[in-house]
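Report on the structure given below.
This view holds just a subset of the chains, kept in their places.
Labels run A, B and C following the written order; every chain starts at residue 1.
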Amino acid sequence: MVIVMRPGATEDQLQAVIQRVEEHGLTPHVSRGKTQTIVGCIGDEHRLEEPVLLSLPGVARVLSVERPYKLASRDFATGSTIVPLGDKATVGNGHFAVIAGPCSVEGHAMLRETATEVAKAGAVALRGGAFKPRTSPYSFQGLGEEGLQILARVRDEVGLPIVTEVLDTRHVALVAQYADVLQIGARNMQNYALLSEVGSTDKPVLLKRGMSALLEDFLLAAEYIMTEGNANVILCERGIRTFERAMRNTLDMGAVPFLKRETHLPVIVDPSHAAGRRDLVEPLALAAVAAGADGLIVEVHPDPDRAKTDGDQSLSFEMFAHMMHVGRAVRKAVQ
Amino acid sequence: MVIVMRPGATEDQLQAVIQRVEEHGLTPHVSRGKTQTIVGCIGDEHRLEEPVLLSLPGVARVLSVERPYKLASRDFATGSTIVPLGDKATVGNGHFAVIAGPCSVEGHAMLRETATEVAKAGAVALRGGAFKPRTSPYSFQGLGEEGLQILARVRDEVGLPIVTEVLDTRHVALVAQYADVLQIGARNMQNYALLSEVGSTDKPVLLKRGMSALLEDFLLAAEYIMTEGNANVILCERGIRTFERAMRNTLDMGAVPFLKRETHLPVIVDPSHAAGRRDLVEPLALAAVAAGADGLIVEVHPDPDRAKTDGDQSLSFEMFAHMMHVGRAVRKAVQ
Amino acid sequence: MVIVMRPGATEDQLQAVIQRVEEHGLTPHVSRGKTQTIVGCIGDEHRLEEPVLLSLPGVARVLSVERPYKLASRDFATGSTIVPLGDKATVGNGHFAVIAGPCSVEGHAMLRETATEVAKAGAVALRGGAFKPRTSPYSFQGLGEEGLQILARVRDEVGLPIVTEVLDTRHVALVAQYADVLQIGARNMQNYALLSEVGSTDKPVLLKRGMSALLEDFLLAAEYIMTEGNANVILCERGIRTFERAMRNTLDMGAVPFLKRETHLPVIVDPSHAAGRRDLVEPLALAAVAAGADGLIVEVHPDPDRAKTDGDQSLSFEMFAHMMHVGRAVRKAVQ
């Protein structure tokens, strides 16, 4: 922590700041300039997060110096984390993985067909929503446990591990019984009760970035999961909310290389929710590959025009296969 | 719903759109212009939310016409809703209410002292966090049930109804046992499981706007609670996240008069979280009163410089009393 | 400037940073923590803005300590600035001023009528656009010099000083010939050539905040004007662009008390452009008064439904008179 005093701060005001810092067990280093004095605080910065500093008389600004996340930080890790997707696939540290499937599980036949086709095109995991978070209470909310059963059945039939969202702390055990990877959606990225709960399971967690989450908040959400003992967190950039509404969200592509430098966790991209319309999914997916993402999660449907949810942004099998084909070439180009 | 065709759209493409609209039970009205044709869809627009339209060939844009919320809308209500705060106080429809108290319940003595002082200054309800949502897992997470017990004891002693946050569907019954009003925090505004759960109780709900929630999303979150049968929802504007970071959040003051026109629910303002520093709380509180808010929720602490959480934005008793004094004069001026 | 080293930074990397700081004439103060070392730089921080620091090996972050503005800063001023509006009116340091008039000058009769009516209701200056910045090249661009002549004529007839926008460095001399106050619009807030040019005149400048301008950028734009020798700058908050599009802009009400603490310049609010619709103008205007603004600039038209530009957000004479009446009561309440 660095405390910047106001130009006209008095010696008494400075001493009060120094005392406050010392009270919390840190060592203040005072640097006096011509117009401004700054106090560097050496020690465990975390202890100064709660104490009032900004409101002390004479204080102009308080600047954090340390990253607030630890377990998620690359600074404290050796190498990059590889997260398992079921038994056979992995993501991270050079292992590139594509997760694909419908927005919602609508029934067995459509899910089985989708799983078969996306596997053929190169996907290594199947996504599908059983519990759906919807902006409107009047929208389709998913098949619930029946959807989970269908997912599990298709896993057995096709052999792809399954990724599905959990919305409620009370459902974590249930969903974990069926899923290979638990997904936390963007709207729940700061649902700390839910983060802690999935952190207590032994299932990997695919954590989506919240619509207005700073990258620092995103890593702190991962930290919530990791502090419970679950180190298998996959970060997923899916677009943020900005003033631009021409597309559903603004894909923050810079987040990919930035996060790769900040954290050892795998970073994947969801081009479907960013684009909001299917013709923009492939260019964004390819861009993510080129930017160094560790994987993709993409919505695919046997008949996108008839999908129950997110049809506008779902790819057909043909479009998905094309995306995978070009994506492999891009991946090869950047390696 | 209005569907706008591309300038060069063919007759076949138009017919496919018409058919899709009719399939879902709406009546298409086609208006042909020189360069563009539009299709107005008469009927229950809600049925066209899921079906794919934007991706149909020849479609340029799809525009929603109806408000997606119903129960929360002023269009379908008679008069404004008055929400009870315990037995003696109310908010809405001309009843102005100030809720005040510490960010966190830190102990019995400090809470009792705060309750006594804010009541003296004119507050009609006591706020205080027992379960705290914190950005970092390493921060103080609240006293939990012990905090609830302290709140209930102080209610008995001082006579103010209590408002406290619930974070987890599993705690709703517990918190509802103690609280007069359940608070849903900004980070949980789209935690739909939690919204439904508090909607099933008979306690009024104070719903905070999410950091990146459109006002439409905000009203849809209220709708989630109301569709479960709980009509007592208080909307709380507390600042949104924008590019400006000089203050903790950007208080969207326009939301107050806008919401007052859109919904019959009471609208209050939290100037503390918007400002993030105590010297800006009073001007924002007064502005909210002048803009027509139905109430305020304000953080107050016996010794803000020593508060366990949010000390920088907590008012002292003296500052709170001053704010209340001027606030009453402003309220009188605008009535 | 404070330079934060990465946890694993080497001694050589630290020495390279120290050397870079010394090269530019500042004195480095090194504080070594257990995991992180920080370098406080004492001296003229401005000299370290251009030099590369962030990219030096081992550097984690570079934090600015000083405010980048000087002339605009309250730290270096004595008291608050009072800016003249023509001969008889002033704004700032307790002098509250309302500037009102049509978006565009449409003709002599309408302007004269407006001036007469707004003066009667308490406005002390007349606004009106002769050169209009329009998002579309196909929109009405204003009457140009003819508009300026009409403004000057109405000033003579009614006695209100005139505020009008200048868009082009080549027009500054011309507009300054007619206007009492030069307005810089939001879109030109970082048109530095224009800022310097109006800074070279002896006319006060009403500077509107850019749609995505940080408050720091806003004060730096004022600084551009002031470094040319023109100290009479009025800052105008008029709403910023955020994800929320329910209203035209998001009025950043916190900017008012924040700026009042940071700068000695007068701060006024434009509720018309923030609201974008006339029924929301009064509540936002009253809120601005309650928040401590030094004045308002409001769009008023004799027949808003027939206004050539911005009719939706223009007040009628009656609405304006009502706003002024309540506004005076609010101002009295907060003084």
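Note that a contact is a pair of C-beta atoms (placed from the backbone, for glycine too) under 8 Å apart; a residue touches a chain by one contact, two chains touch by 3 or more.
Predicted model, so just to flag it, every value in this text is computed and none were measured.
A.B. asks: We see 3 chains here; how many are in the full complex?
C.D. replies: 4
As a convention for this text, only the chains that are shown with their structure count from here on.
A.B. asks: Could you grab the centroid distance between chain A and chain B? Build each centroid from C-alpha atoms only and quote it in angstrom.
C.D. replies: 26
A.B. asks: Between chain B and chain C, what is the gap in Å from one C-alpha centre to the other?
C.D. replies: 31
A.B. asks: Could you grab the centroid distance between chain A and chain C? Build each centroid from C-alpha atoms only and quote it in angstrom.
C.D. replies: 38
A.B. asks: Specify, in ascending order, the residues of chain A that touch 2 or more different other chains.
C.D. replies: Counting only residues that touch two or more other chains, chain A contributes 212, 241.
A.B. asks: Where on chain C is chain A touching in the complex?
C.D. replies: On the chain C side, the touching residues are 2, 4, 6-8, 29, 31-36, 38, 40, 42-43, 61, 63, 65-66, 75-76, 212, 241-243, 245.
A.B. asks: Which stretch or stretches of chain B touch chain A in the complex?
C.D. replies: Per the stated touch rule, the residues are 46, 49-56, 68-69, 133-140, 167-171, 187-188, 190-194, 196, 210-212, 217, 220, 223-224, 227, 241, 277-279, 304-309, 311-312.
A.B. asks: Contact residues on chain C for chain B in the complex?
C.D. replies: The touching residues are 212, 214-216, 239-240, 242-247, 250-258, 261, 274-275, 279-280, 283-284, 286-292, 326, 329-330, 332-334.
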